[in-house]
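Complex shown without one protein chain; remaining protein chains in place.
All chains are identified by letter, namely A and B, in their written order; residue positions are counted from 1 within each chain.
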Amino acid sequence: MTSTTRPQNDGGLSRRAVLAGATTAMFVPATAAALGTSAVAVSPSTASRPSAAVPAGTTHRITMYVEELGGGQVGYGLEPGAATIPGPVLEMYEGDTMEITLVNTTDRDVSIHPHGVLYDTASDGSPFNASYNGPGETRTYTWRTTGERSMGRWSRPGTAGYWHYHDHAMGTPHGTGGLAAGLYGALIVRRRGDVLPDRQFTCVFNGMLINNQSAPHTPMFEARLGETVEFICIGHGDMFHTFHLHAHRWANNRTGYLEGPRDPSQIIDTRDLNPGDSFGFQVVAGEDVGPGAWMYHCHVQFHSDGGMAGIFLVRNADGSMPDGAQESIDWFHEHEGGH
Amino acid sequence: MTSTTRPQNDGGLSRRAVLAGATTAMFVPATAAALGTSAVAVSPSTASRPSAAVPAGTTHRITMYVEELGGGQVGYGLEPGAATIPGPVLEMYEGDTMEITLVNTTDRDVSIHPHGVLYDTASDGSPFNASYNGPGETRTYTWRTTGERSMGRWSRPGTAGYWHYHDHAMGTPHGTGGLAAGLYGALIVRRRGDVLPDRQFTCVFNGMLINNQSAPHTPMFEARLGETVEFICIGHGDMFHTFHLHAHRWANNRTGYLEGPRDPSQIIDTRDLNPGDSFGFQVVAGEDVGPGAWMYHCHVQFHSDGGMAGIFLVRNADGSMPDGAQESIDWFHEHEGGH
Partner (left out) sequence: MTSTTRPQNDGGLSRRAVLAGATTAMFVPATAAALGTSAVAVSPSTASRPSAAVPAGTTHRITMYVEELGGGQVGYGLEPGAATIPGPVLEMYEGDTMEITLVNTTDRDVSIHPHGVLYDTASDGSPFNASYNGPGETRTYTWRTTGERSMGRWSRPGTAGYWHYHDHAMGTPHGTGGLAAGLYGALIVRRRGDVLPDRQFTCVFNGMLINNQSAPHTPMFEARLGETVEFICIGHGDMFHTFHLHAHRWANNRTGYLEGPRDPSQIIDTRDLNPGDSFGFQVVAGEDVGPGAWMYHCHVQFHSDGGMAGIFLVRNADGSMPDGAQESIDWFHEHEGGH
């Protein structure tokens, strides 16, 4: 079920796009090797960090390419030849608009359907609303966002959240073929004042796979001790799952942070991650627990034993490998997954 | 698995009862056709809208009938011959009491077991507590409610919530036969000051069915642009599900609205909906996205492909059909479900 030769968005190398307000998407290649040096890595998140100068209500215009990746896999990318699984992380602030010109380079129907944001039926991304790309077609989808609207005592929610996008046309009218092939990615809508991370990891539980890979080929998410890292977790497929991260925890709410001492949110380190659902949170890598190789995995026993596990590698602050971490990584490659 | 001839509570025509404080239940027939005219439809929700004049602590006395509907289906109704699947929406304010005289017109054991509210063991609705109707029997069940009780820094919760009721006696001591046959419905307990909707939709994921129907025969929930609509979502059976609504979103908390700018609740458009669970929320139909035919469905791919999908039709403000909506409805009938 896995292939090590096709393009992959793993190693914590998320492609982060458009929060800075650019009208063309950013694509900042970074390598895990760079993380291991003492030089400051030009990480995607650093490169795309929004500045206070970005005006509210920006319209982000990007082009996305649907491309075959071999072995039955298909991905979204921000440039020709750059498709990955998962696709790039797309980001906006509440009030922004995103126009996605989707180029279908395949010979099948495909679309892009977002969760959480605002769109009219022409951008629904579904055959039901005749809103998809036929083979070889190009089509533009528009997603809008809004802040919350006061009703007096109550407010109607805005669109800030850890959302996701995915195909809704390939294989079946619900995109079952496209999802199985890898057509999914993270979509973040932030509220002004939200904390911005140093690094981002998209983690998709899709059937028995993580980002369409099985252990030991699942992504190794990497950060340095003390960096703020953001996990965006997405579920797809036909199975139920529970996402568990070792030695780190977060609040079960919109951001993963607490809104002061009276925030009643439960603190969790495991959360249901079922098809169509998504959540996100930030943690400080290794805070209070130190650097090392920490496991993340589905906590359904049959799933973790069957390959739904991966490594969150927290390097030392200078980027060097912590004591014992390489041994853990080696152990993982020898023992996890279908061995 | 479906039948088009038996009585059905679909089309957004919920039967809403007793919030107004009447001691006999209201049953207001409304038709989808009425919704399409420019005349103001006498919708169930309008008819039963509670007034400020309803005193706190009202006791609502209703009679419910358990009736065979043919094809192995059984429903609850507020009048003889009026049983539907789901049963009527029952509503109270915190502090109210509801006395349900349950008439069993079948030759099997049956009961009514509520979630969330207060009852003594004689109203438990279970064979375990010898609290059920034998064949042909009539029995009265009493449900009470309360507001939250302060303990100083903390409060013990009251009973406000989007709850549900169901059989707990037919087929097995847990009502497995009754649930499969359709013996379930929504139960709402409101807090004073809660927002009242214009329309209500009960959506029950029961095995692979929605309100015991499979696409394309699943309910089409209808509203006009700008109306406040309330979804009450309930899970039953043996399978896990995720409820997804296109182009609308809500806060994952008690009401679906935010309690001001520091409410930490996650905003969602998809939520786990597993057996025995329930939640509810309100959205403004088509707000920020316009009218049209929007899909709701289970996001488990095998389930949506297999018929767990339906239509939320947001008509124009004057009740007319939006551009393209009829085409989407036609498409749905040709392509969704077991085709």
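Following the convention adopted for this analysis, a residue touches a chain if its C-beta (ideal position, glycine included) is under 8 Å from a C-beta of that chain, and two chains touch if they have at least 3 such contacts.
These numbers come from a predicted model, not from an experiment.
Note on the undisplayed chain: of the listed residues B:Q73, B:T159, B:Q200 or B:S304, the one touching it is B:T159. Touching residues on chain A toward the chain that is not drawn are 193, 195, 240, 242, 244, 246-247, 249-251, 255-272, 284, 287-290, 292-295, 297, 299-305, 309, 322, 324, 327-328, 331-332, 335-336. In the full complex, chain B touches the hidden chain at residues 115-116, 118-121, 124, 126-130, 144, 146, 148, 151, 153-161, 163, 172-176, 179, 235-238, 240, 251-255, 258-260, 263, 265, 272, 274-279.
By our rule, only the chains that are shown with their structure count from here on.
When the CA atoms of chain A are superposed on chain B, the rotation angle comes to 120 degrees, reported as a multiple of 5.
Here the CA centre of chain A is 34 Å from the CA centre of chain B.
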